[in-house]
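Handing you this structure, nothing more for now.
As you look at this complex, bear in mind that one protein chain is not there, while each of the others sits in place.
Chains here go by letter, A, B, C, D and E, matching the order in which they are written, and residues are numbered from 1 within each.
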Amino acid sequence: MTTNHGPRHVVVTSIDRTELDLVDQLAPIGTATVHEAIGRRGYVGPEIRPIQQGRKVAGNAVTVLSHPGDNGMIHAAVEQCRPGDILVVANTAPSTHGMFGDLLATSLMQRGVRGLVIDAAVRDTADLREMRFPVWAQHVSCQGTVKNTPGSVNVMIRIGGQIVNPGDVICADDDGVVVVARSEAAWALQQSNARLDKETATRARLEAGELGLDFYGLRDKLAGMGVEWVESLDQP
Amino acid sequence: MTTNHGPRHVVVTSIDRTELDLVDQLAPIGTATVHEAIGRRGYVGPEIRPIQQGRKVAGNAVTVLSHPGDNGMIHAAVEQCRPGDILVVANTAPSTHGMFGDLLATSLMQRGVRGLVIDAAVRDTADLREMRFPVWAQHVSCQGTVKNTPGSVNVMIRIGGQIVNPGDVICADDDGVVVVARSEAAWALQQSNARLDKETATRARLEAGELGLDFYGLRDKLAGMGVEWVESLDQP
Amino acid sequence: MTTNHGPRHVVVTSIDRTELDLVDQLAPIGTATVHEAIGRRGYVGPEIRPIQQGRKVAGNAVTVLSHPGDNGMIHAAVEQCRPGDILVVANTAPSTHGMFGDLLATSLMQRGVRGLVIDAAVRDTADLREMRFPVWAQHVSCQGTVKNTPGSVNVMIRIGGQIVNPGDVICADDDGVVVVARSEAAWALQQSNARLDKETATRARLEAGELGLDFYGLRDKLAGMGVEWVESLDQP
Amino acid sequence: MTTNHGPRHVVVTSIDRTELDLVDQLAPIGTATVHEAIGRRGYVGPEIRPIQQGRKVAGNAVTVLSHPGDNGMIHAAVEQCRPGDILVVANTAPSTHGMFGDLLATSLMQRGVRGLVIDAAVRDTADLREMRFPVWAQHVSCQGTVKNTPGSVNVMIRIGGQIVNPGDVICADDDGVVVVARSEAAWALQQSNARLDKETATRARLEAGELGLDFYGLRDKLAGMGVEWVESLDQP
Amino acid sequence: MTTNHGPRHVVVTSIDRTELDLVDQLAPIGTATVHEAIGRRGYVGPEIRPIQQGRKVAGNAVTVLSHPGDNGMIHAAVEQCRPGDILVVANTAPSTHGMFGDLLATSLMQRGVRGLVIDAAVRDTADLREMRFPVWAQHVSCQGTVKNTPGSVNVMIRIGGQIVNPGDVICADDDGVVVVARSEAAWALQQSNARLDKETATRARLEAGELGLDFYGLRDKLAGMGVEWVESLDQP
Partner (left out) sequence: MTTNHGPRHVVVTSIDRTELDLVDQLAPIGTATVHEAIGRRGYVGPEIRPIQQGRKVAGNAVTVLSHPGDNGMIHAAVEQCRPGDILVVANTAPSTHGMFGDLLATSLMQRGVRGLVIDAAVRDTADLREMRFPVWAQHVSCQGTVKNTPGSVNVMIRIGGQIVNPGDVICADDDGVVVVARSEAAWALQQSNARLDKETATRARLEAGELGLDFYGLRDKLAGMGVEWVESLDQP
């Protein structure tokens, strides 16, 4: 690079996706379990919230890097979407614009896209819920947008506290959004299933009245850290 | 004005309202469409959120300017309300007090008021939902209030990022609250209906698979702004 | 105390609870009414929100003081819980970790615990709603936790803007969480019932069209504070 | 208006300014006094903070309405500035972009502009302080901007909680920014000077040990509101 | 208590203060050291910030519980202040009003008060710095206040995350505000001095190049928690 007139803007048209078979098996597991199973990683943070309740989806990330309040690049991204994808939109700075509504959702559903994750706002939320197009967003806002500033599609982006590369698996449910790197998807599924099994066994023991305190060996560990069991605070 | 002992406090008893026929036609259109149709104006911002889901209302603004945590002026405003009104309460500084609950809602419903917009908190939210009295508020909070400080009713107020004059049209739904100036209401309705027609046509084309990229002429525009379509990032 | 190696960490195993009969009568009254009845006190603030809608509970506080992102002490607290309790978890500094999920809820339900109040996040929220275990939390987050740092159970804690002692009554509903000191519970019930009666009478009069302005004697009071009733702002 | 292609964008080239003689007399008074003197109005709110300490300025508002992260319209505004002006920049939605730096300040100083008020961020803050160009901004941020989206110059804008019309007086100091409407400037100066006199007299009495409690007649007023003076809380 | 017409409002005129000799010895130690020395307690939190730099004070708390935006009770509190006191003002709900300025500071300085801690805003900050009256506040704001709503003086209050009783020691410096209970003041001084000695010794060793890793025995502790030292991440 010998000249620099601002950042380069590209739409990458050919990306490697995670096999849909893997993606589909990750979907029902739930974000908390996947996050925990892969070593407490991948969670984008509590600011990105669902606008609906009770949906649990997974899909391949098609990524958008956008200027705040400008949704031109989202339109460019639609063309790159395939069945099984989830559109992930990050802005170059915080934004509360309503960058996405029912018309863009119509386009995405027509292409088999499974949902939207965005670090700005969406609008037409009643329609989106009725259309059953699931959305995870940072805000809800009417505020309209323009189509004037270039950005990129299918480049590495950061959303909340996470990096998303095109083709990574996006898992999303009522707890929020977790990113699984494409290269780790198979391992993540294996780990998650193992954890599901463990959780099932644990749940049965807890339901039977066993205590996590004993179950996880915490009684001694806490005592070793200086925790004292006393009848009252006046006790020496 | 030759003397000044603080701001003047008034209850204006005679205000010009927007014709209810216009108001009623604006109600079902939706805030995002109205906001967009009038030139992306009037949206009070994402901090004012509905406490219920699925309501879509419009009404004439009766305005209240209040001291934080003091709801005496809301009681003064009730008397000024008529069927078809929406009460809009702004505070002189940020407030998280629960300034409004089921008793005030009972009074407002008895007078035919269609809803409340407030930049503080409300309480009794379960009751308000059951009564089907729709509310858009900045917070939910139990915190009780006093009735000690004067304010005004039916003066110009600012709520979120917007100015509201008494008799302006308040449109509110799941996306938030949009203000339409009384003088622009007829034009706003015409613009909104035109936009609805356009959106219907657009939706049909998008459902048929046409892309917004082509539809809005964005392909050339983005290229002109320097966006390049490449197969991969390694491409020159 | 002659030495100091950091704060003392204790699990207090014997606490005085409020009689469940009192607790159960407080539950259906609603937090706004209880808060108002005891002199506008006890509300923990608008940051602690329910993850579900339509639940109204009361219980005896079992308290936890925890390091952010570390849920070891919650496990220690489970053992101290009895039927009729509500677990109240405060952190030594702000936290957005998902410190509580469906497994801990399973344990608490097994012990007859009625709900959770926490100034951090919870996860598995879809499961918690399905299990009908009610939660009031500051955030929802997947972010997993560790079990490495000591804390205390059944000591005085602060949550939101309130102090909670073990055995205090926790009232929680859609408006948030109110704390009633154990020593005031009987009086609080009496005051709350008196207020309920008064509210019922008031509601009837408001439904009949009487104005709060007259009802509360506000017309003269506001005029005395300088509020003027004018037909328009141009009026002198 | 029969068509609508989004909001109209204008640069208004001829505005009425407040006489500089009035403006210059308002400058040294201080924002808190002016705000109080005109009836507790005009304060834009605590989010707009100075990036320097100890400056106290007043000037005629030249206003900019801008898209977040796009400073093209600030350049358009420079041409409209004259000696004695203060540039006031509002965005159509919240922004943390660094929309202004030392080069724009160089231009503004060259034209005799006295300062900047902006509801987004500025950068080059060390340089701005060294140049002694005073700035009141919502954030400090490096984040660069584009010049792609139209806006307006010298139209009515809202910044923080206030409306600013071109030619209004902007007063700014360490406490923040206060707006005085052009039509009220002479009256505001008169009121402010009267208040300054009163404050001087009050200060002398307070320095002599007189209490505000007596001075403002609060002893009886508070007692009338139910405040009791007691030796201890155990006192009946 | 058989009736309840809202909370009781009192000005407690006779409070027990901490000996000034103890207070004066706590002042120069610094809040971080005191907080750490008493078991990591007493810190009111990062929201309460100094408006000046380089001041380090301690004093006896005179407390105020106030309605947001109403400073009548601050005037009532002035009368209760003595040399060596620090005024601590808490509001019943969040407030950004400028509840305190140079006139009240004049009164307090006249009475020998050493500073102000408030969970709302102050104004006249340039004057306050020039008068060298130190303030720790949550906001700076011009926004004026009223004197209409009763509150209390010298009752237990909560500010940030801490409880303050009248006569407790308030320590404040550039890091914020720490509360030391009156009953613990002598012990706190002893602990703080012990810690100061220890810190001096530690500083000398660290300056000599010794590592905290060795000094605190962390090398083994971290390894025991699973931390591995590796040359690169590719290492097994």
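As a working rule, a residue touches a chain if its C-beta (ideal position, glycine included) is under 8 Å from a C-beta of that chain, and two chains touch if they have at least 3 such contacts.
What you see is a predicted model, and the numbers here were worked out from it, not measured in a lab.
Enquirer: Taking the whole complex into account, name the chains on display that the unshown chain touches.
Expert: Across the whole assembly, the hidden chain touches A, C, D, E.
Enquirer: Which is it among D:Ala76, D:Val89, D:Val135 or D:Ala185 that touches the chain not included here?
Expert: D:Ala76
Enquirer: For the chain left out of this view, which of E:Pro46, E:Pro83 or E:Gly112 touches it?
Expert: That would be E:Pro46, which touches the missing chain.
Enquirer: So that we can see where the missing chain sits, which residues of chain A does it touch?
Expert: Missing-chain contacts on chain A: residues 1, 4, 6-8, 37-41, 92, 148, 158, 161-163, 187, 191, 194, 225.
Enquirer: So that we can see where the missing chain sits, which residues of chain C does it touch?
Expert: 6, 67-70, 92-97, 141, 143, 146, 148-149
Enquirer: Considering the whole complex rather than only what is displayed, give the residues of chain D touching the chain that is not shown.
Expert: Spelled out for chain D, the touching residues are 8-14, 72-73, 75-76, 78-79, 96, 98, 101-104, 106-107, 110-111, 121, 123-127, 129, 139-144, 147-152, 155.
Methods note: only the chains that are shown with their structure count from here on.
Enquirer: Quick check on the contact network: minimum steps from chain A to chain E?
Expert: Minimal hop count between chain A and chain E: 2.
Enquirer: Just to be sure I understand the contacts, which chains border both chain D and chain B?
Expert: A, E
Enquirer: Name the pair in B-D, D-E or B-E that forms the same interface as A-D; by residue number, over half of the contact pairs must coincide.
Expert: Answer for A-D: the repeating interface is B-E.
Enquirer: Report the inter-chain centroid distance for chain C and chain D in whole angstrom, where each centroid is the mean of the CA atoms.
Expert: 40
Enquirer: Measure off the straight-line distance from the CA centroid of chain C to the CA centroid of chain E, and report it in whole Å.
Expert: Centres of chain C and chain E (C-alpha means) sit 27 Å apart.
Enquirer: Using the touch definition from the top, which residues of chain A touch two or more other chains?
Expert: Chain A, residues with two or more chain partners: 96, 141, 143, 148-149.
Enquirer: Among line, ring, star, complete and other, which best matches the way these chains touch?
Expert: other
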